[in-house]
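Some chains have been omitted; the remaining ones sit where they do in the full complex.
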């Protein structure tokens, strides 16, 4: 089976390969009457767009989105919104090397094991290029939940973390790393540059926060808000871990420390801490939703790695071509998009059951 | 909305509250002709059963399962399998305290915010008692994938981790902590006892491994094997984090270190490491599937915590009653069950598309 749809009421389906003519998403279940134009989507795609600094892949894609359906006279009609992004810079280079041998850490071997063959051009369907479709769909999702503010940033690269004391919201969009700590951004410039020059790559941790989510959104048990977020984030290429609130650190706390004590507030309860990351029992508490996501280092690297060929012979592979030295950086707008998509869906689910 | 069903082809739906007459699961989509009796399910429930040591809740539940449908002359018929477990020890104690004020860290406030009211007896639907239904369904799932071996253990309690050098498979079922390290089990006895006596609680980390999963099971993109496992585990009560393979540690590695190099093996490729936890691009590689899960400390504790009442006044709450001092311990059979359920589902999905 192949499942390329995500969501329950607000759903999107993505399609397309790295080196095909185009990629896209069909967004279904969007409420009617929402003002929507390409200009609402393009800024988020621009944020994810490759080739904007030397710290991302040098593939040049304008990533211009077209709305093909679902909008009439500038407003959503409630019918499916088809979004298409043409591939422009899919170089017709020789891909015989990748077709011949498996890149360790990449999906090459697993795809062959499943399907019997695969589209090796640029990773085919397993390329991170698919995440552009998510970002486009996520831009629509944001408009469904205008009361929610979503922002993500990089918290660590290659194990070098930001200093919370230095956190400055304004910094995030001021450097090529979505880094909220100017000092860390400076260090990362050296770190990523040296990994890139060494033909290596680095992992990263992305933090995402959503504020303005009303208490009550979410569902017990198997579409819990945290379970949906976990699935949403783990489905992003290169992600290997997801935490809600304190995550693994919560496993080291005592019950009384971990409990987010409550006091009467002006507008509902005031919480004295947010270890829970804004979710209890699968349902939003009204506190900020906090999700942390671990990206492994890019699998496609110039450094040769021991592998086997499709016919089972030992060889080494060095992946030439254009790749992100740290795929987690461009993961920031993707994690934001998945947060928006989950929350838009849960907002409609909540309204459906509760009114 | 309320979603109490999990799975795509092999699906289960759970129902029941902590203090209602019974809980249960309906398993749908099971292949026909599989030998199934209550005795195939009971041992797993016994493993999760409360009251077996002083390190778990003292509620006394035999947790005897009955098969009400879907089996004829000892074999599954391919129709829904209804499993029921009667609640026996749901004490008719006074629950006015929990009804009156919110337990911080618990789902009390979120349920009220969503539904307007809630069943406060023993946590109602948000009680960890629901996980017995998963364990029963998981026992059926195991029979669908007999080639797969699943085992989980506790890797750390309250931040005190096992020493990998001491890992001994046989130990796991030999102590009340599902601990593979005899030395750690000894330390935990003191640790958990002292938390219990202090009216506190502890978090835990559970590790689960599935061997024998064929390369190719899994799906790109939105039902990736890792995304499904993340959703499955994050849906368990008290879970706050999920890692596949190296998880967050992968974010600190270089690309060449993280890559699981391959060499020709006797039966397909031989991998020289397993940083990926057996999954690439959402699809199994044939290596052991490895998932790590963080459980927060139990929210219901005797130590008083600042909170508010339903009517919004400040108060303190101390949760009397019977509770696990470390809910992660009994999480071991639950994580195993969710692993089995995801893999059984994916095995059918794979067969459906590929044959």
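Letters are used for the chains, namely A and B, taken in the order the chains are written, and counting of residues starts over at 1 for each.
Note that in this section a contact is a pair of C-beta atoms (placed from the backbone, for glycine too) under 8 Å apart; a residue touches a chain by one contact, two chains touch by 3 or more.
Keep in mind the model is a prediction, meaning the values are calculated, not measured.
**Q** All chains are the same sequence, and 2 are placed; what is the full number of copies?
**A** 4
Assume only the chains that are shown with their structure count from here on.
**Q** Quick one: report the Å distance separating chain A from chain B, using the average Cα coordinate of each chain.
**A** Chain centroid spacing, chain A to chain B, equals 26 Å.
**Q** Help me check something: in the complex, which residues belonging to chain B touch chain A?
**A** Contacts found on chain B: 1-6, 8-9, 14, 102-111, 113-115, 125-126, 130, 156, 158-159, 195, 200-205, 214-224, 226-235, 237, 239-248, 250-256, 258-264, 269, 272, 275-277, 279-286, 294-299, 301, 303, 305-308, 312-314, 328, 349-350, 352-354.
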